[in-house]
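Handing you a structure now.
Omission of a single protein chain aside, the complex is shown with its protein chains in their original locations.
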Amino acid sequence: MTAYLLKRLIIALATLVLASMVVFAVLEIIPGDPARLMLGLNASADQVEVLRNQMGLNAPLALRYLHWAGGLLSLDFGRSYTYSVPVIDLVRERVVVSLPLALIALALSTIIAIPVGLYSASRRGQAGDTIAMGATQFGVAVPNFWFALMLIYLFAVWLRLVPAGGFPGWSAGVWPALKSLLLPSVALALPQAAILARVARSALIEVLNEDYIRTARAKGLPYRAVLWRHALRNAMIPVLTILGLQFAFLLAGTIIIENVFYLPGLGRLVFQAITQRDLIVVESVVMLLVAAVIAVNLIVDLSYAVVDPRLRSRQ
Amino acid sequence: MTLHVDIPEETLARILAKAFRNRSFLIGLVITALVAAVAVLSYLWTPYDVTKLVISDKTQSPSLAHWFGTDHFGRDILSMIMVGARNSIAVALVAVGIGMGVGVPFGAFAAARGGLIDEVLMRMNDLVFAFPALLSAIMITAIFGPGAINAIIAIGIFNIPVFARVARAGALAIWPREFILAARAAGKGSTLITIEHILPNIATLLLVQGTIQFALGILAEAGLSYVGLGAQPPMPSWGRMLFDAQTRMVVAPWMAIFPGMAIVATVLGLNLLGDGIADILDPKSRRQR
């Protein structure tokens, strides 16, 4: 057990370090000098040089990486070139939009998907299964931003139930804030729920064909009890894998969805920073998102060990 | 008793017979063929010229003259969807090609060698998986400039680990089989065995994954061009059309509805096709029925 945990932890940390190097290297090779960008086109070469020194841009590559990475660890991300405020402040005010959005979407997708998967698997081949799986086929095929547009058209433009976009801030009260996150999280969640439901169904069907299901039935357990007590836990493993992958997908999905709904979240921040070449912001936010993905994958790996005793005794 | 072989053991004729009884395969095939046909047709003929702006015809609702209406420059939406199909298909197809071309050899090699090489290759895979694909694609296209080519590269890069993983998992399941031992006893090396025995036996898996990645590529391309980082105007693209439609939802909803439906139909067709192929060729799913 400990060996497994330790190995996973080391892999996660190594991936994180490598990822930071990749992010740093990619932004290194980008054409364009941040110092010149900040000072504008009219600045003289001397002024640019002074600022470059100030920003530490002339230091050797390795040193700059260490400086940057060290800063990340102490949550000192540097200052934004365009906003001229510490990046951490920008992140702090944006993360309260993006994180709730991603979490609500994830929860929503799980709550919808698992029952649908269970229902379909236990009625395999019957009309209910066919209808549910047809619906998920559509769900998988719908791009979330188009789905978002259709939701806006239906609920904001036509029915006027919710705002079409924007975010009042949590200071405006929990309900108005949640209300403005409602459509975006539905738009994010439904296509993901469709994928998850399909995975859950096929994992369950696979498990239901196993020999030990027959053993359980031979004990006299009714089908429903077999499904709940024996099949579900074994089918959790592929479902967990997909949940982990979906978190990464949701994080990226928020970039586009935040743009559709004009939500001031991390995705929108990084997107604007890219177009404005505010590289320090891009670096920091990308690193943050990558770290979140790695952390979630680690959690998924650990939950495998909880679900599957075979992993606990293996390396 | 023996364990049963999980590799399809079918003749072509029987596979075809089964294919024509498989609903999702047939529907998927028809839709996919239709989209491909429309894309090819667009080179020869479209109802209207998509590069010509007719401001007098702007934002017309669907009519007999313009089945899907017109956009804010008076261009025919149907014609734009037809031309946009080319772009979507080309980007997704080449991206799948990149992913397969690089990922499959990597995965097969990792499985054949095992040990340290396998570990290193798989950790590299983990590294790529740690980057949310769309975010990274946005970064890549933003840095190297927007455009169809960069979109292809960005999407293609993230296909590589997917195919590497599938190829490796498939190959690892084949390697311990007795017919591989027999080939080794016949003095064949791991490269030859991979070419002669492993690849043909994982072809089905790769084909199914290929259709899935194709569909995902279409969605990703639409997302990139929606945020302005895919194919550039005047080349019409489905994502871009949706972006243009967003601010005009109230006056011209058809500008959003039809391109979106084109995406849904294409992705749906490909997914059904993939499911169908998996159903027909994979004995596991056959057992489930």
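Letters are used for the chains, namely A and B, taken in the order the chains are written, and counting of residues starts over at 1 for each.
Quick note on the criterion: contacts are C-beta pairs under 8 Å (C-beta built on N, C-alpha and C of every residue); 3 or more make two chains touch, one makes a residue touch a chain.
Quick note on the criterion: contacts and distances are computed from a predicted model.
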Identity of the absent chain, which is to be given by its UniProt protein name, from "Methylmalonyl-CoA mutase", "Insulinase family protein", "Sulfite oxidase-like oxidoreductase" or "ABC transporter ATP-binding protein": "ABC transporter ATP-binding protein"
Among the chains presented, those that the missing one touches: A, B
Residue touching the undisplayed chain, where the options are B:K18, B:K58, B:H72 or B:R177: B:R177
Candidate in contact with the missing chain, chosen from B:R75, B:R165, B:H197 or B:R240: B:H197
Missing-chain contacts mapped onto chain A: 2-3, 6-7, 10, 210-212, 214-223, 225, 229-230, 233-234, 307-310, 313-315
Hidden partner interface residues of chain B, rising order: 1-5, 7-11, 177-179, 181-189, 196-197, 200-201
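Keep this in mind: only the chains that are shown with their structure count from here on.
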Approximate Å spacing (C-alpha centroids) for the pair chain A, chain B: 22
Contacting residues of chain A [partner chain B, same complex]: 11, 14-16, 18-19, 22, 26, 30, 124-125, 137-138, 140-143, 145-146, 149-150, 152-153, 157, 205-206, 209, 245, 248-249, 251-253, 255-256, 259-260, 270-271, 274-275, 282, 286, 289-290, 293-294, 297
Touch list for chain B against partner chain A, complex: 123, 126-127, 129-136, 138-139, 142-143, 215, 219, 222-223, 226-227, 242, 245-246, 249-250, 253, 256-257, 259-260, 263-265, 267-268, 271-272, 275, 284, 287-289
